[in-house]
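I am attaching a structure below and will ask some questions about it afterwards.
Only one protein chain is missing from this complex, and each of the others stays in its spot.
Order of writing sets the labels: A and B. Residues in every chain begin at 1.
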């Protein structure tokens, strides 16, 4: 039964990872910007939700506040950090360091404001019930899986069916084509950042009510998003989502054989193996030299 | 006060070696590793074990630490050859995370979370050099040697080859550069020097544990190199001094509670990295981009 329990735990973690990683992949796929401050969006959203619920506001208000903060941060990064850098040089290295610096800034601000410890928002949804002998599930599991499925369906439809969605997919491949269709690449890149950052919100809120938030979570989320994007094939939304799920499951299943300390390292072993043996990832095009 | 200054100077010297070695990768070879603390750690554990189990000779410890770190740098060189850019950053992050787990779990080698305690006083050819001033002089000599070696290599054909690869890998190949071999060599050299710095660090602290070799440490060293200025000899040293003096300077400011100094320090260097990338990507000591 332990295996099944861990598998379900893994799916819950994986659903959160998948959504977050999909946001990262969406931004990278459209703008070719390696948005390592994505984890900071996640952390900001989580703490915004935490503040609202500590202030006694109802949870939908908290979610909206989280959404607003995450989207604003994503758009701000695009407008005030990435764009000025790309105007003068814009090497991968420069963009990466700037975003990394912002992640550190956000992390330390949170540390100053909320302290170093864990913070959890209590919720009735996390009460676990025994659904099968030896298998405990809380309602939050169904919420996490449900939200992930619904959001993926919506994002998928948006990318397939709407003009802006199709434009997003073409942005990185052929900017000139967009002009011919009357779409602005500036607006599309803002859209990518807004939408991608919004996808961190469900994960942030769910983490706040389950395992809890801490300042270092921005770095953890960044690592997971990076790992999922690479394992899934950089730029592939489907790949990132699947890889996020995979990493969540692997992290939890490892506990059935090894100590818990190995659980976070397991994900990176997967990442390392992929980089060495299949750098194109699950769904990516070949990238080796 | 003197003791405090000697202490700070020794730490700055050790980090100077570490930052200079990372600059070899980031600045000259364009290999953007966020796993440098791993090799610093390998050097420190090796040096510490050698001192505890056999002989506390600082030169031998530096050699052993450097050689082992250099040999294990193949773990980093392998992905560096397969992929580039974003992927390599991801790979080095993965290596860093795996290594921290290994460091804290391999009790027999690293002492786990408790670390290795009771590292004996350093000696050099049997002579005790544990006196802070003497040890500082030794560290400065090592730093001087490292800087001299880097300067000579980077002004010569090896440096030109690495910088050519950094600026355009495909053109470097088209002009006969054996890119995989040169990259492996650069990674090996950079990590060897990080191992040397690690061995010195072990003697300086007389105690090592995994806390000194985490992702945060890798980022701190990266920040030193970037803020100081990549691909210059002085840049990393400037960065080391700035970032090591920062906590000390902050502790003089009365309105910052002591418990927050760590966070405020991070805030400042994180912000500095971002602002520098926007306004002065070459770093403080770097040549400003004189584009037409």
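Quick note on the criterion: contacts are C-beta pairs under 8 Å (C-beta built on N, C-alpha and C of every residue); 3 or more make two chains touch, one makes a residue touch a chain.
One rule holds for everything that comes next: contacts and distances are computed from a predicted model.
Novice: Could you check which of "Fumarate reductase subunit C", "Anti-sigma regulatory factor", "Solute:sodium symporter small subunit" or "ATP-binding cassette domain-containing protein" matches the UniProt name for the chain that's left out?
Specialist: Missing chain, per its UniProt entry: "ATP-binding cassette domain-containing protein".
Novice: Which displayed chains make contact with the chain that has been left out?
Specialist: B
Novice: Can you say which of B:1, B:53, B:174 or B:253 touches the chain missing from this structure?
Specialist: Checking the options B:1, B:53, B:174 or B:253, the one contacting the hidden chain is B:174.
Novice: With the missing chain put back, one of B:11, B:124 or B:185 would touch it. Which one?
Specialist: Candidates B:11, B:124 or B:185; residue touching the omitted chain: B:185.
Novice: Pick out which of B:124, B:137, B:153 or B:205 touches the chain that's been left out of the picture.
Specialist: Only one of B:124, B:137, B:153 or B:205 touches the chain omitted from view, namely B:153.
Novice: In terms of residues, what is the contact footprint of the unshown chain on chain B?
Specialist: Per the touch rule, chain B residues meeting the hidden chain are 153, 156-158, 160-161, 163-164, 166-168, 170-179, 181-182, 185, 231, 289-292.
Throughout what follows, only the chains that are shown with their structure count from here on.
Novice: If you average the Cα atoms of chain A and of chain B to get two centres, how far apart are those centres in Å?
Specialist: Each chain's C-alpha centroid was found; their separation is 31 Å.
Novice: Per the contact definition, I'd like the list of chain A residues that touch chain B in the complex.
Specialist: That would be residues 34, 81, 84-85, 88-89, 91-105, 107-109, 111-112, 219, 223, 226-227, 229-230, 234, 259, 261-262, 264-265, 268-269, 271-272, 275-276, 279, 287-289 of chain A.
Novice: Which residues of chain B touch chain A in the complex?
Specialist: Touch list, chain B to chain A: 30, 32, 78-79, 82-87, 89-91, 93-95, 97-98, 100-102, 104-105, 169, 215, 219, 222-223, 226, 260, 262-267, 269-275, 277-278, 281, 289, 291.
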